[in-house]
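Note that this complex is displayed minus one protein chain, with the remaining chains in position.
Think of it as A, B and C in the order they're written, each chain with its own count starting at 1.
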Amino acid sequence: MTEKPKFAMCWAASCGGCEIAVLNIGEKILDVDTNFDVVFWPVAMDAKYKDVEAMADGSITLTLFNGSIRNSENEEIARLLRRKSKILVAFGSCACEGCIPGLANLSPVDELIDTAFSTVSTDPVNGNRPRTSVTVPDGDLHLPELYPVVRPLSSVVSVDYFMPGCPPESHQIAAVIDLVIKAIQGEAELPASGATIGAGGSTVCDECSRTRAVKKIKAFTRIQELEEVDPDLCLLEQGIPCNGPATRSGCGALCPSAGAQCIGCYGHADGVIDFGARLMTAFASVIDSEDPEEIDHILDTLPDPAGQFYRFSLAGSLLGAARSAWEAR
Amino acid sequence: MIAPISGGAGMSGNGGRPRIGVYVCHCGSNIAGTVDVTELRTWVERRLAARGVVVARDYKFMCSSLGQDLIAKDIAEHRLDRVVVAACSPHLHEATFRTACRRAGLNPYLCELASIREQVSWVHTDTASATEKAKAVVSGAVERVARNAPLETLRVPVHPATLVVGGGIAGIQAALEIAEAGHPVYLVERDPSIGGHMAQFDKTFPTLDCSACILTPRMVSAGSHENITLLTWSEVERVDGYVGNFTATIRKKARYVDIDQCTGCGICQEKCPKRVIDNVYEAGLGYRKAIYTPFPQAVPKYPVIDQPNCTYFIKGKCRACEKFCPTGAISFEQEDEFVTIDVGNIVLATGYDLFDPRRVTQYGYGRLANVFSSLEFERMTNSAGPTNGEIVLRDGRTKPTSVGIIHCVGSRDRNYNNYCSSICCMQSLKFAHLVKERTGATVYNFYIDMRTPAKAYDEFYQRVLEEGTLFVRGKVAEVTDAARGPGEEGKLIIQTEDTLAGRQRRIPVDMVVLSAALEPRKDSSEVAKRFGISCSHDGWFIEKHPKLDPVATMTEGVFIAGCATGPKDIPATVAQGAAAAARVLGYIQQGEIEMEPIRAQVIVERCSGCRICNDLCPFNAIDFIADRGVTEINPALCQGCGTCVAACPAGAIEGTGFSNEQVVAQIDGLLLRNLEPTAVEPALV
Amino acid sequence: MTMTKEPKTFEPVIVGFTCNWCSYRAADLAGTARIKYPPNVRLIRLMCSGRLDPTFVLRAFAGGADGVLVTGCHPGECHYLEQNYKTLRRVRLLQRTVHAFDIEPDRLRLVWASAAEGVRLAREIEDMVEAVRALGPLDWGNRPIRQEAIHEMTGGVDDAPVEEPVGVGGRP
Partner (left out) sequence: MQRITIDPITRLEGHGKIEIFLNEDGNVANTYFQIPELRGFERFCVGRPVEEMPLLTNRICGVCPEAHHMAAAKAGDAVYGVEPPRPAKLLRELLYSGFYFTDHTTHFYALAGPDFVMGPEAPVAERNILGIIHKVGVEVGGKVIQARKHGHAIVEMIGGRKVHPCTAIPGGLTKGITEAQRNEILAMGEWAVEFAQFSLGLFNDVVLGNEAYVDLILGDIYRHETYYMGMVDAAGKVNFYDGRVRVMGPDGTALGDYAPHEYTEWIAERAEPWTYLKFPYLKKVGWKGFVDGKDSGVYCATPLSRLNAADGMATPRAQEEYERFYTTLAGDTPAGAKPIVHHRLATHWARLVELLYSAERIVELASDPDITSPDVHTVPTEVPTEGVGIVEAPRGTLTHHYSTDERGVLTRVNLIVGTTNNYAPISMSIKKAAESLITGGEVVTEGMLNKVEMAFRAYDPCFGCATHSLPGRMPLEVTIRDATGAPVEVLRQYC
C-alpha cells in the first residue's frame, strides 16, 4: 500500500496551551495516528530536527504550527516547515496574530528586560542584565537575541490556513482533522488557500445566548464594579467592554456564557484586516452622546484602549507594534 | 512592508487581470500648464502596466466629443473593462464620462475620475511635485477602479400624489403646477388660510401691482382645484417611507366650525363680542374677532375659533356665534383629527419668519411709538389695512412730514445675521415711493449697499431717486427721541455715519421704518428632521446642490422651494415653486425612480445580530429581523452614507460603490504601495 | 536615527479623507478659486465622513503616510443629518488608541469644512503639513505586517502575463 501522508506539529514562542488543546481531543488523537505518519511532533515523540531538513520539499502533507516568531530560531523553524509542508496551518492565536505575548510590542524589547530585572524583589547587585554574550570563569556563554517585536507566522512565511483560538477549541480541532483526512481520501474539498478553518464565519454574538437590544452606552463599566450582572442581557449593553461583536465565532461563546466578557481570542471575522479597527468603531458607535466633552468623559471609562482592542491581535494588526518597539535595536 | 495589492480574484469581475484604460486630460493649459502630462502618461504606462493598465493616453480636452470618442474606441479595440479619466473634479464631469462609457457598452460604474485639476494643477505651482502628486492620485484611482463592480441603478415605483407643505405663494405655485398636470396634491397650511406673507402686502416691487390682485386668483384656484386637497389649520406630524412611497400623518387642528355646514357668510364674525389684537395678519395694528378668517379673501373661507381667546372656552358661556349661525356649523366639541396620506413626493415651502426689530434695541422699536416694522408699514399702506392705506403716525391721524427708512435691520450684521435678506433694498425703495406718493414727506433711505440686481429693479431705484428720496450711505447707529437742539424737539433723531460725506449726521424725522431681515422659521430644524433633510447652521434648508440642484435635497423625493431655503423675492420664490413641481412631475411621469446604487448591504451569513448598527441610520433603513437574529438594510431607504458599513464589527456590511476593498486599494495606490513586490516565503501549492 | 535616512527637507505624505458633500466640495472650491496649498496631501473621497472606517486610517499609517487628515461637514450640517457625530466619536477613540503606538496627536486630525470653506480647508492642510513636517517621518512603510490581511482584501497573486500598454499622446 502507498505510504501514509506525513503530519507535523511544531511550536515557536507559545505557552503550550495549544498542545494541551490537541491532547484534549482524546480519542481523535488515534485517528491522527492511524491516518498520518507523524514525522515531527517534539512534545509527543522522538523527533529529529535534522530529519526534517533531510525531507524533500513539500513532503509533509499537514503541519500545524503554533506560537509566534520571537527569535531567530522561531523564524528558522517556520521557514523550514514552510518549505517542507504542503499545507501549513497557523494554529492558535499566537501563530495567527501574536496573542497576549504580542502586547510586548507596545514597548521596546530592552524595556521588557529592564523592567523584568528591576522589580522590587530583584537584587540591584551590579545591575546585572542578561547579555547575549558573556564571559564566565569557565568560558563564554551565549544567549539568543530577542527580536525587537513579536510577529505572527504569516509575517514570515505564507500560510495556507489559519486556525484561531487561545487555544483552539478541541471539538474544532477534531473537526479540522476529520476534514483534512476526508480531503486526503478525496471525500471532501479543502477550503480556498488563506481561509480560516476550525471557526465560524460570523462573530461571537452569533453564538451568544444573551438577549440584545439596540445599544446605547453612557459609560463603560468594569465587571468587578457591577452590583448585579444580568445573566441574560448582552454584556456590552450592561456597559461591560465585551469583545464579542468583533470576535470570530467558533468557541461557542464560552466566556459570555460563563458571565465573563469575551476577550477576543478567536481574532477577527472573515474579510477583516484589523481586529482593533472593528472593535473600536463598534464601541464608538454605541456611545450615546454627540457632545465632544461628554464623549471624552465616556471614553475615559475605557482605561486601556490599545489593550482592549488589540489584546490578542496586536502583533498581527496593521500597525503591528508601537513605533518605539519597531525602532528598537 | 505592506504586500502589494495583487490582481486576480478580488480584482475584476471577469476574473484575471483587469484591462484598464487611463486618460490624462490637459484641460487646455488648466492641467497641462502645471502637470507634466506626458511624463504622467508615460509613468502610468511604465509603472502601472503590472496593475492592469493596457492603454494610457493624454489629450487636450477629454470632455470634448473627440475625447469621449477616444475612450469609446479604446473600449472596443482594447477590450477595456475599466476606465480612469485623470481630469477635473468628478462633481463636474463624472456623469459625462460615465455616460460615454455606457454608450460604449461599459457599465458606467467601471469608470473613475482622478481629480488632477481642482486638487492638483489649480492648487499647486511647482510642476515637479504637482506631477508626482498626480501620479499618486492616478495610481490610487487605478487601484480603486480595478475593484469597482458593475452596478445597476435601483428603481422604485412612484405614488402619483404629492404633499406640499406651506400655503404661501411658493407652495401654491407648486401645488397648482402639479394639479394642472393632472396629479393629486395635498396642500398643508398651518394657518387658517393659505396665502402666506404675500397676502399681507399691498404693492409688489418693482411693478407696484397690487399683491392681492395677483395672489387672490391663485389662492382661489388652489382652493377650488379638483386635484388639490386643501388642509389648512393643519400640520404634518410625522413622515415615514422613502421616495415614491411616503406616508404622512397630518394633524387637522380643531376649527370648532363644521366646514360641511359652513357657508362662510361671516355672520359669526360680526356677532362675536370678543375683539382680539391681530398680531399675525395685521402685525398688531388692527383687531379681529375670536372667531375669524385672517383676511377677507381668505381661502378657505371657513373661519376658525381662536380657542384661547374665545369667551366660551374661557368662561364657559357666550356661544353667540353658535346662536347666530344660520347653518348650525359651530361645533365646540370638535377635536384635533389625524389623517394619514400616501404620497410619492414632498415639496417643503415653509417660508420665513420676520426678524423682530425689538432685538436691535438702539433703533427703539417697541419703545419709540413712531418706529415701525416693515410689516406694520406694509399693512398701513394696504388699502384694506387698518388705516385704509393712510400713512399716519401711531396716533392714527398725523401725517408724517419726514420719514427715515433703515435698511438691513438684522441682516448683514454679525450680531444677528451675516447674510443679506435680498428683498429689503427693493422693499425700502417701494416704501420710499409710497410715502412720497401718499404724503409728500421728505424721505431718507439709510443703506449700507444698494442691491437692485433683478429685472427692472435698478430702473425702479432710478425712479425713486428722481422722486427726490434722499439716500444716506452708512449704518445707522441709533434712533432716539433725546433732542439736542430746537430742530430736534418732538422728533425721532437718526444718528448715523454718512460714509459718502464722511461725517456723522443727526437727522430728525417724524417716522422711522425698519426694513427687517428675513429669518428661517423658528422650528425649521425640527421640520427638517421630520422630513429627513438638513439645515445650514443659520437654519435654512440645505439644497442638494446650491447651483445645480437648488430645489432638491439629500433625501430623494423631498424638495424645497421659496424662502425656506433662503431669502428670496416673489419672482424667485414662484420660480422655485414651479421648479420643484417640475422635478416632482418628472418623477411621476417616469412612474418609477432611478436611485444611485451606492447603498449598504448586509452579508447575512456574516451578521451576528449584535445590533451595533441598529441605531446608526437616521433614515431608518436598518431593521433587526428578530426571528432570524440578523439585521437587514432597506435599499430604498438607504442613502448610501456608509456609516453602518464602517461601524459593523463583523465586517458584515458591504458598501456598494465604496467597498473596503476599493478604498483600501485606493489608499495603497495613493501611497504607491502597489508598485512593490512581496517579501514572504511563498506557499508551495 | 530615522532622520538621518531622510533628505534634508522632509516632505511628509498626508492622506486626507473627505466627504462627498462638504469637504470634497471645499477642496473643489479651493481649486476653482486657485487657492494654493502644499502638494503633500492626497485626498480620498467618501460619500460621508461617517464612512470612515478606522481601518482606512491605520492602513494609511501602516502604508507609509506621515499623517492622516479626516474631514467632513460641520456638526449639524451633515448631508446625512448626523453621521459626522459618529465620525467624531470614532476619531476620538482612534486618537486615544494610536497614542499607545507612539503616533503623535498631530498626525491624525479631524477638520470640519463646509462646501464654502475652500480657504479654510487649504489653511488647515497647510497647517497640518507643517505640524507633521516638524514631527518628522513616521516611517511605518517598511514595517513587516500580517500578509494575509492583504490576501483577504484582494485575493491571491495574479500571474497573468503583463501586456505592454499602448501609449499615445495628443490626437488619436
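Definition applied: contacts are C-beta pairs under 8 Å (C-beta built on N, C-alpha and C of every residue); 3 or more make two chains touch, one makes a residue touch a chain.
What you see is a predicted model, and the numbers here were worked out from it, not measured in a lab.
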Neighbouring displayed chains - absent chain, whole complex: A
Contacting the left-out chain in the complete assembly, out of A:Asp37, A:Glu53 or A:Glu73: A:Glu73
Full-complex contact with the absent chain, from A:Val38, A:Met55, A:Ile100 or A:Ile184: A:Ile100
Subunit A residues touching the omitted chain (full complex): 11-21, 23-24, 26, 42-50, 67, 70-71, 73-74, 99-101, 103-104, 106-107, 109, 111-113, 115-117, 119-123, 125, 128-131, 134, 136-139, 141, 143-144, 146, 166-167, 170, 222-227, 229, 254-255, 257-260, 263, 265, 303-304, 306-307, 311
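As a working rule, only the chains that are shown with their structure count from here on.
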Interface with more contacting C-beta pairs, comparing A-C to B-C: B-C
Mean-CA-position distance for subunit C and subunit B (Å): 31
Touching two or more other chains - residues of subunit B: 616, 646-647, 660, 664, 680
Residue list for subunit A, restricted to those that touch at least two other chains: 154-155, 158-159, 193, 270-273, 278, 281, 284-285
Complex interface listing, subunit C residues touching subunit A: 1-2, 53-55, 58-59, 61-62, 75, 82, 85-86, 88-90, 92-94, 96-103, 138, 140, 143-153, 156
Subunit B - residues contacting subunit C, complex: 1-11, 16-17, 37-38, 41-42, 44-45, 48-50, 53-60, 66, 69-70, 73, 78, 89-91, 115, 117-120, 122-126, 129-130, 132-133, 136-137, 140, 147, 529, 532, 534-537, 542, 546, 554, 598, 616, 618-619, 639-643, 645-647, 655, 657-658, 660-661, 663-668, 670-671, 673, 678-680
Touch list for subunit B against partner subunit A, complex: 605-616, 624, 629, 646-652, 660, 664, 680-685
